[in-house]
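Excluded from the complex is one protein chain; the other protein chains are retained at their positions.
By written order: A and B. Residues from 1 in each chain.
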Amino acid sequence: MITRPRRTEAAAKPSGRVPVDLVATGLRVAYERDVEILRGVEITAAARRISLVIGPNGAGKSTFLKAVAGLAPVTGGLVTLGGVDITRWRPRDLLAHGVALVPQNGTLFPAMTVRENLQMGGWLRRREKAWLGESIEAVVNRFNLPRHLVDRRAGDLSGGQQKLVEIMRSMIMTPTTLLLDEPTAGLSPKMASQVYEQIAALPGDLGVTVLLVDQNVRSSLAISDDVYVLAMGLNNDRGTARDITERLGEITAGWLRQGVSGAVKS
Amino acid sequence: MRSNPEKLKLLFAALAVVAAAALAYLIPSPTVLDAVVYFFYFLMLAASWNLLAGICGQMSFAHMAFCVTGAYVAASTANVLGLPMAAAVVVGALAAACAGLFVGIFTLRFRDITFSLATFAFAGVLTSWLIGASDITGGSNGMSAPPIFSGDQARAFVWLGLALSVVFFALQWLLLSSRWGILMRAVRDREPVARGLGVKATHLKVAVFAYTAFWAGLAGGYFAAYTEYVTPTMAGLENMGLVLGMVIVGGIGTVAGPVLGTLVFRFIDFFTRGYGGEYTVFTFALILLVTMLFLRDGAMGLITATLRRFRAPQERWHAAQPAAAPGATPES
Partner (left out) sequence: MRRPKSSPKSLLDMQTAVQTLILGTAIGGVYALMGVGLNLIFGVMRVANFAHGALYMIGGYAAYYLTLATGAPMPVAVIGAMVVGGCVGYFVNAILLRPVYRSRLERPSEFTLIVTFALSLMATSAAAVFLTPNYRKFEGMWPDTITLFGFVSMSGDRAVAFVTALILLCALLWLVHFTDLGRGWRALTQNRMGADIVGVDVFRLANLAFATSGALAAAAGAVLVPLYLAYPTMGESVIVKSFVIVVLGGLGSIAGSLVGGFLLGWAEALGSVYIGSGYTDIYGLVIMLVVLLFLPRGLFGISEREV
C-alpha cells in the first residue's frame, strides 16, 4: 500500500488533497504563432473516475495533457481544478495541488539509479526522508519490480522497464489527479495488463482521478469510465466507455476517412 | 526577435549611409572624417555579421578573426610581394573567405552553443598565434601597411567606405530577395525542418559563412590601409563584443539594424574618446545589456512599433483578426 500523504502546506491549500473534477473548457494551444494544435478542446476528468482520451496520431492528445500540466503554451481557454483556475500554472505548483503527469516520451534521469529516480518523484517532500524510503519500498512491492533493478542505472534499463519506473515514480508524487500519456506503450502484454490493473485500482484504492491517453484502445476502454475522442485538435466524440466500445468500429473508420483532408465535424 | 526586412527599411538604411557621408562632406573637420571612416569599417563588420548571425542564425565568434586575417594578409602581400595596396586588400578579403570556408566546414557541423564555442576557439587560436609568432607577424607590435591613396586620405576613405557599404547592402538585398534569403531564414528558424524538406543546410551555412568572412576580411583590409597598421588587438574579444553589440542594439536580423547600431556606437565613441577606450566599451556594453533586457528587437524594433502605432486604425484591426483555422470548415 502507498502511504497516504500527510497534511503538508500543499494539502492545506484549496483543492489540495480532496479529489475534485479537472475541467478543460475551450482549451487552445499553439506552439508557434498561427499554428493552433488544439482549437477549443472540452474535456472533464470527473473526480475518482478514469477518463480516457483517444484519437488518431497527431490529434493533439499529448499536447492536451502537456497543456493541462503547464508544459505547453496555452493561448486560450480555461483549465480548472475543483473550480480553481489552474490555467498556465507551472508544473511544480500543479504538483503541489496534486496534479501529476507521466509524459509519453522518456523523462527518467538516465545516469541516476532507479532508486534515485524514485526519490526524485518525492522532490517536493524531500525533507521527509523516512516517508520517502517507505513509499519507495511500497511502490517497488506494488509493481513487482525485480529487486536487482533498483540499484541499476535507469539509462541501462530496457524501454519497457523505464516506462514502468516512470509510472512508479508518478505514484511517489502522490497525485490526486494523474495524467497518463500512453503508459503501456512498449510494455509486454503481461506487464501492460498489470499496469492496467494498477491504474484501474487507483480511483478506488487511493481516490485518484485519472486522465488517460492511450492508443491501446481495447484494453484501456475496459478500465475507463468516460471516453473522449479527439481529432485534429477538436472534440470529435464523447460518451461512456460502454457507449464508445459499441461504436468503436464506426469511430475508427471515421479517422481513416478524414485522412489528410482534415475536415472534422465540430 | 527578428522581423522581415521591408523596402522602407532598406530605403532608410540607404538614407542613413548617404547622410553619414554627406555629413562628412559638409563638415571637413579631420576628427569627424576619421569618425566616419571608422563608421564604415564597423558598419561592414556589423552588417556582414548580421547576415550570418541574424539572418542565417549562426552566432559566430570568429568574425573579427576573419577581419584580422584580411588585414594581415593585405599588409603582408603588399609589404612582401610589393602588390599595390588596393589589390592587396582584395587578396586579403579572398584569403579571409578561404579561411571562412575552412573554418566553416569544420565548425558548421555543430549547432547553437557548440558552434559558438568552436568559432570562439578558432578565433582564440588565431589571436594567440598572431601574438606568439612574432617573427612572422610582428607579435603584439603588429605590422605596418602601405597606404592606398596619396593626398587627402580620410576623404578618399570615406568615399571608398561608402561605396563598399552600398555594394554590400545592394548584394544583400539581391541575396535576400532570391530563394537564398528564404532558405537562410528557414535554416535559422527551423533547421531540422529545413533539412527534412531537402535544404542542404550545411552547404548553405558554409557558403554564407565564407561570404561574410569575405566581407569581414575586406573591412579589415580597408581599416589596415586607412590606419596603415595592423595589430592583433583588432581580433580581440572586446572588438567582437562591440560588433555583436552594434547588431543587437540596432536590431538583429533587420537590414537597417546594423546601420543604426553602428551609428549609436560611433556617437558614443566620438564623445567618450578622450577618456580612453574603456569608457566607450563600458557605456556601450551597458546599452547592449539594457537593450537585451528591455528592447529585445533593438532600435529597429522600437521604430517599427512606433510606426505601427501611427498606422490607420482599420488596418490594425484587420491585422488583429485571427486567421481561420484551415480544418475548421465543417464537412459538406
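Assume a contact is a pair of C-beta atoms (placed from the backbone, for glycine too) under 8 Å apart; a residue touches a chain by one contact, two chains touch by 3 or more.
All values reported here derive from a predicted model rather than from experimental measurement.
Within the full complex, the residue among A:V29, A:I43 or A:A69 touching the omitted chain is A:A69.
Touching the missing chain, out of A:G55, A:G121, A:P183 or A:P203, is residue A:G121.
Of the candidate positions B:A163, B:I182, B:L289 or B:L307, contact with the hidden chain is made by B:L289.
Check A:L27, A:V79 or A:L95 against the missing chain and you find that the one touching it is A:L95. Remark: the residues of chain A touching the chain excluded from display are 69, 71, 73, 91-92, 95-96, 100-103, 105-112, 116, 119-121, 123-124, 126, 169, 173. The chain not displayed touches chain B at residues 1, 59, 106-107, 110, 112-114, 116-118, 120-122, 124-125, 128-129, 131-134, 237-238, 241-242, 244-245, 248, 276-279, 281-282, 284-286, 288-289, 292-293, 296.
In the analysis below, only the chains that are shown with their structure count from here on.
Look at where the CA atoms of chain A average out and do the same for chain B: the two points lie 49 Å apart.
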